[in-house]
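A protein chain is absent from this complex, but the other protein chains hold their places.
Per-chain numbering from 1; labels A and B assigned in written order.
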Amino acid sequence: MNSPMPNRRLVLRLLGVVVGMFAFGFALVPIYDVMCQAFGINGKTSGAAYEGAQVENSAREVRVQFLATNNIDMPWEFKPMADDLVVHPGGTNQMLFVASNPTDKPMTAQAIPSIAPSNAAAYFHKTECFCFSQQILQPGERIEMPVRFIVDKDLPADVHHLTLAYTLFDVTDRVPPVAQVSPK
Amino acid sequence: MSAVIDHGHAGHDHHHGPAKGLMRWVLTTNHKDIGTMYLWFSFAMFLLGGSFAMVIRAELFQPGLQIVQPEFFNQMTTMHGLIMVFGAVMPAFVGLANWMVPLMIGAPDMALPRMNNFSFWLLPAAFALLVSTLFMPGGGPNFGWTFYAPLSTTYAPESVTFFIFAIHLMGVSSIMGAINVIATILNLRAPGMTLMKMPLFVWTWLITAFLLIAVMPVLAGVVTMMLMDIHFGTSFFSAAGGGDPVLFQHVFWFFGHPEVYIMILPAFGAVSSIIPAFARKPLFGYTSMVYATASIAFLSFIVWAHHMFTVGIPLTGELFFMYATMLIAVPTGVKVFNWASTMWQGSMTFETPMLFAVAFVILFTIGGFSGLMLAIAPADFQYHDTYFVVAHFHYVLVPGAIFGIFASAYFWLPKWTGHMYDETLGKLHFWMSFIGMNMAFFPMHFVGLAGMPRRIPDYNLMFANFNMISSIGAFMFGATQLLFLFIVIKCIRGGKPAPAKPWDGADGLEWTIPSPAPYHTFSTPPEVK
């Protein structure tokens, strides 16, 4: 037999490939998150507060629209205080969202933000957001939750209109607390 | 190629006969026995998956709900897909590899015979588990063979855990099979059998095996993530915890697209042996065939998102995946042109294997055309998730993978059984399959373009005519496969004795040994010049 490599070593190498590819499958998770944030795939925004400062470009106007959607099991009232806001890129803005728990049990909620058009997501910076942490409301409790954001001054010129959509999920029964699992 | 063989002395071969009884099959490490078991198993799964398809087509025979309820219909489409992909097509090719790769490269057996036995016996366990989910409370998997989250996680029936475990078992089996094929091809070639002298079936299987060990672990990874999401509170695919359901699709199709080529490349290889045999002319462009196969395999890793054009990928992403997908047409085209040139100015006869091989080339090319249309992202917005897609992938899988397997089976049956199969019945099987298959799947292009989504149990009246034709074709195709069973059994039990080389134009080491192939072959390696 003209074995270039003994079976044993070959099999071990191939098993190495198998283990490597299994790990690669899991590595795709953080790789995907990085790609999403870099290219705004799926309208994902950064899960961390934006630290930078920008100069306001008062010559340009962008309309930011706010949507609030409840996931199917979520009985809370959840809505923005206004449908939209016209902002200047570079400037800091704030919008309040109202949430109330109509049930007779304390509940925990997590809001998940998403931006349309998705290529604008990388240009939308939240300096403060209720979506960075979970919200716990007692029965009948109502809160106003702020999101403060900057639309990047380099927002592509063809984008005149941004939509910031939140979906509210009931995470009361989820253990461990999901905030730790969400991107940093 | 010529070979020195020493096989006429089976008489004093006392230590080499198969063991007797059931334990022969349970404990066997003989590549021919294991190949046979793989082939029978895959045929059984083909009939089971096919009977699920019959349920689907019976429900779709007319508009309205007649036979099954929607939730059971969804279980049928899911099981049909899973069983055909993992139970019928893949094991059939592993069976062919087990039988033919050692014979083609002059090896005495597979490199890892005990692992070979284990990888086969995992399969019945995996499929018993999978099929048993149908009888569990809440029913079996009902989320499509692509099992997109969150339908397959948060919203899945409880049996999903067993489904995940079954997929793990199939994955382990495939990976072991692939490692075995690689080790056999790299280590056990007869002296003088250089890589570029290997028959194309061996080449395509080598490349397929590398694809398998690259992507089956990714599939294992994605179902493991599902398992963790369902039972251990992680949020890989759940937006509520910072995950993303679209991530599931990316990881799944990173496995799924190479998987498509796993199901077709070995058929390319087999057809590349069969066409030259019946054209009595060497294969045109052997070297370019090898390179084309390798480029298809490479490209299969960078096109996955063309399954996801409608999920909302940024423009640059859509363009990249569209261009990359279109590129696959080039090496695929090279293959088709090479086969056509092999036939050109040959001296052709059309025995059953050749009929299936020629139908393979033509119909697979039609599937290739619709594939090219699907690659065009803006047009895909209209085709995506319609019956046009169903037509497309059945055109590449039925006349592609399945006809490739039939062609191989008829081509090598004389070698396996020592008898010639019944040529008249073989031709009848071909023509019935050919007509049934086209009748079943061609009209699906029309209903898909006219707007019928896939995976629906009921439809508007405007789709009724073509659906009825499809169903009739499907019943015909399904029934015809029982004829194949009959032909194979008849061939095993008797028939005209087959000479060592029943096809005068065939070439390769497997034809240098007697028919039926002795239990042990190439104990002394042949010499290949």
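Convention: contacts are C-beta pairs under 8 Å (C-beta built on N, C-alpha and C of every residue); 3 or more make two chains touch, one makes a residue touch a chain.
Please note the rule applied: contacts and distances are computed from a predicted model.
Note on the omitted subunit: UniProt lists it as "Cytochrome c oxidase subunit 2", one of the names in "Cytochrome c oxidase subunit 2", "Putative hemin transport system permease protein HrtB", "Amidohydrolase" or "3-methyl-2-oxobutanoate dehydrogenase (2-methylpropanoyl-transferring)". One of B:29, B:161 or B:341 touches the chain omitted from the figure, and that residue is B:341.
Screening B:239, B:296 or B:437 against the full complex identifies B:239 as the residue touching the chain left out. The hidden chain makes contact, of the residues B:47, B:115, B:228 or B:450, with B:450.
In the complete complex, the hidden chain is touched by one of B:17, B:70 or B:191, namely B:70.
The chain not shown here is touched by just one of A:16, A:30, A:106 or A:140, and that residue is A:140. Although one chain is not shown, part of subunit B still touches it, namely residues 63-66, 69-71, 74, 137-138, 142-144, 148, 150-151, 154-155, 157, 239-240, 244-246, 279-288, 310-312, 315, 318-319, 322-323, 326-327, 329-330, 333-334, 336-337, 340-350, 358, 361-362, 365-366, 369, 372-373, 376-379, 381-382, 384-386, 445-446, 449-451, 453-466, 505. Within the complete assembly, residues 42-44, 63, 65, 67, 69-75, 77, 83-84, 100, 102-103, 112, 114-120, 140, 158-161, 163, 165, 167, 169-170, 173 of subunit A touch the chain that is not shown.
The definition used in the following text is that only the chains that are shown with their structure count from here on.
If you average the CA atoms of subunit A and of subunit B, the two centres end up 40 Å from each other.
Within the complex formed with subunit B, the subunit A residues making contact are 1-7, 10-11, 14-15, 17-26, 28-29, 32, 36, 39-44, 47, 71, 110, 112, 118-119, 167, 169-171, 174-176, 178-179, 181-183. Chain contact summary for the complex, subunit B toward subunit A: residues 111-112, 175, 178-179, 182-183, 186-189, 191, 213-222, 224-225, 233-236, 239-244, 246-247, 250-251, 254, 311-317, 525.
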